[in-house]
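Every protein chain except one is present and positioned as in the full complex.
A and B are the chain letters, set down in written order, and residue numbers restart from 1 in every chain.
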Amino acid sequence: MNANRWMRWVWPAVPIAGALVVTSLLLILFGAAPLEAFQAMYQGAFGDQSKILSVMAFWIPLLLASTGLLITFRAGLWNIGIEGQIVVGALAASWVALSLDAPAAVLITLEIVAAMLAGALWAALSAVFKTRGNVHEIFSGLALNSIAIILTNYLISGPWQPPEGGTFRGTAPFQPAALLPLYENSRFSPLSLILAVIAFILVVIALRGTFWGLKLKAIGKNLRSAFLLGVSSEREMILAMMFCGALAGLGGAVRTLSWFDSLRQSISGGIGFMALLVVMLSNYRIFLVPPIAFFFSMVLNGSITLQLRTQLHSSLGGILTELMVLFVLLFGDWAKLGFSRKKDDDG
Amino acid sequence: MHIELRDIRKYFGPVKANDGINLVFEGGRIYGLLGENGAGKSTLMKILSGYQSPDSGQVIFDGQTQNFSSPADALDKGIGMLYQDPLDVPAFSVKDNYLLGRDRRFVLNYQSASHELQEMTARFDFQLDLQTTIDNLSLGERQQLELARLLVGGAQVLILDEPTTGISAEQKEVLFDSMRKLAREEGKTLILVSHKLDEVQELCDHAVVLRRGELVGETDIPCPNEKLVEMMFGQIPERSARPEYDKGETVLELVDLRVPTYRLTIQDINLVVRAGEVFGLAGLEGSGQRLVLQACAGLLHPDQGKILLADQDVSGWPYHRMQSAGMGYLAAGRLEEGLIAGLTLEEHVELAKPKHSFFVKRKELYSKTETKIEQFQIVGRPDSNADELSGGNQQRLLFALLRDNLKLILLEHPTRGLDVRSSNWIWDQLYLRREEGTAILFMSADLDEIFERSDRIAVFSGGVMSRVLDTKDTSVDEIGHLIGGQA
Partner (left out) sequence: MDSSQLILTLASIVLVSTPLIIAVCGEILTERAGIVNLSLDGTMLMAAMTGFIVAFETDNVWLGFLAGMGIGAFFAFIVAFGSIRLRQSQYAIGFVLTLLGDDLSAFLGQNYTRIPGPIIKHLPIPVLKDIPIIGPIFFNQDPVVYFAFILVAVTWFWLFRTQPGLRLRSAGDRPEAGFARGVGINFQRYLYTILGGALVGIAGASYSLNIKIGWSEGITRGLGWIALAIVIFGGWSPIRGMFGALLFGATKALATYLQRTFPEVSVVAFNAIPWVLMILVLLLVSSDFTERLVTIAPKSLQRPLQRLLRVSPPQALGSTFVEE
């Protein structure tokens, strides 16, 4: 590999290291030793079995959402509305959990289907606003996110309030049959892992092996040429959003049925936005997404222990990951920084 | 005002847009700047008006060498250019647009703006609504405003780039009257960039002709049109004898077609293309040929008239439907409207397939792409990115992507920017297709190509289509006349 190409691969390590440095500086500012702090984080993530299981349980919905975003990013879409799609997925699953009486297998299946459908439809709204109304998906996504959250708050404090009265914290715990079976005493559901793996495999196949994935790639790079080559962008964009919405909705269901045992106020926990960061940091490379999502989960769960041990606010984990994304965004593109010299075109 | 362009050179990569041009412009005269597309007219004028700087050479005003930093700088020194699409701000009101960059006064003085505009419009008999916004005005009105702005800004030299495309006849009269007034009564220098010979004859005192980046001639007007045509297009060799080819059934028929767009509306378009026929649309850019092609492709829709493909009424059919019906379209912008930068040759081949399987069959696709590469002699591998190919190879790729057994192939500038070998190869491919019975309709600004390759020709000028000519019965002169706008 010539020097240029090598640099392009290796260079992103520099901004990532930069993020670590800045985070360490913050720690020092608050009187904590960085090494200790990072150790605390590590222990918080891997210290014992229950912690590892927590990391995995947090990882699954994040992975589902990130995987879905790979599809929308491939089509050139900025699906900021993913938060809302996660939320309505959780809402749909909750509705099934609260309204129906059936054996666990039936309930869970229905919850999953309902969640995916709800997420897909919520995403389709944004998509149709874009294709028919020319409304940028960032803005419709923001609006639909807020509406989904408002809807949740309404349901929690109103029709779905727990028997002791609405407190805005959440609904009453769901019937046990509605919840996903958990591994031992943790919040981790093996079933959700299986679903996530299946989803990931499906997305890999879709993006790399199907004609549809190729169409999305074409749309994402050059809408006009894709059209002239015969690709109908409207249909594909809507399908892409729905696919992502379904996975996001599934993530929401997993959150509400395993991480929690009820519908809560901040049901998504910012996972949707986090998923956007995961995909940005992975530079849209499919196979980097699961490990990076895992890393995020590790850091975020670890920082809870950090807070317990050092009294430092747990947001440090978020800061670390966000700085990484920011620095990679700004300084991670070796070519754009103007250091590399491109061959002259003799086109 | 005495303007001299001394040895102006401007290169874009290997393309010599201006290759050592020497010109003098005197005050009080109206000049016509003529030349085919790609002759270098716009580049030269952009340099003169401060939008671009030359690679070498000088612009000299009244003995002083100038170095413009921007069009605004040039206007300060007295040169203003009116673009074909005026550089105004559609969302602004007329007065705001007039005042932008006008002076250093902090608070906008609408009263004085009104005053100045009214004075200017009265002077030239412009009928303008000063209370509205720019996007409510027609193209002609926007031009008038821009002209007013340039004059008030102190322009002594005015360059007008194809100003009469897209304006009404009345507006044209008003424009020409104002131009005469400016030159004769006020001693300003006017440069009209145009390909319409009748207008140049009507308005200008002196014509300057560019071809392929060089100044090929100057002459006073009036002068016979043939002379101008000859300078613009050069000597065309006698058409090589080509065997007659039997044409088949009518494939494409346009009946009284009318296609409206913001800039230009074409109407009364009637033509017929038969199987195996090569039909050329001549004329310079912006004259309407492209609209015809786009209408036939289903990218634009007519509001009057009919399009028939193999006797079927396809008027108003959308593009993808036309594709399925056996129409193939090759746009001029290879990377903007045809190929996708970042996608490989393989991926393009897969996208262009008429029928698709759910999964992409890698091995099959690879060998299919290899076959196409060989067949079309593309310099590249199946996994090369389309944007890595040279222009000629990109065009070959676009050809490789055309479906088989098409009824009709529509091409915009099929050999633009290609060397002779690639151009010949492209036409060999097209002839192969025509032997299969495909009808070919193409547009080109290269008169050589039109004359050499077409069986029949129609010429477009200012949105109007001439009568259809049989190539063996016509001459370059006649085509040149028609391009210049004379029936």
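By definition in this document, a contact is a pair of C-beta atoms (placed from the backbone, for glycine too) under 8 Å apart; a residue touches a chain by one contact, two chains touch by 3 or more.
This is a predicted model, so every value here is computed, not measured.
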For the chain that's not shown, point to the residue among A:7, A:151 or A:177 touching it. A:151
Contacting the left-out chain in the complete assembly, out of A:38, A:129, A:227 or A:260: A:129
Hidden partner chain, residues of chain B it touches: 51-52, 70-73, 87-92, 96, 99-108, 131-132
Quickly run down the residues of chain A that touch the omitted chain. 26, 78, 80, 129, 133-136, 138-140, 142-144, 146-147, 150-151, 153-154, 158, 270, 273, 276-277, 280, 312-313, 315-316, 318-319, 322-323, 325-326, 329-331, 333, 336-337
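To be clear about the criterion, only the chains that are shown with their structure count from here on.
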Between chain A and chain B, what is the gap in Å from one C-alpha centre to the other? 48
Can you list the residues on chain B that touch chain A in the complex? 13-14, 319-320, 323, 329, 331, 335-343, 347-348, 350-352, 356-360, 389-391, 401
Chain B-touching residues of chain A, taken from the complex the two chains share: 209-212, 214-215, 217-218, 221-222, 224-232, 345-347
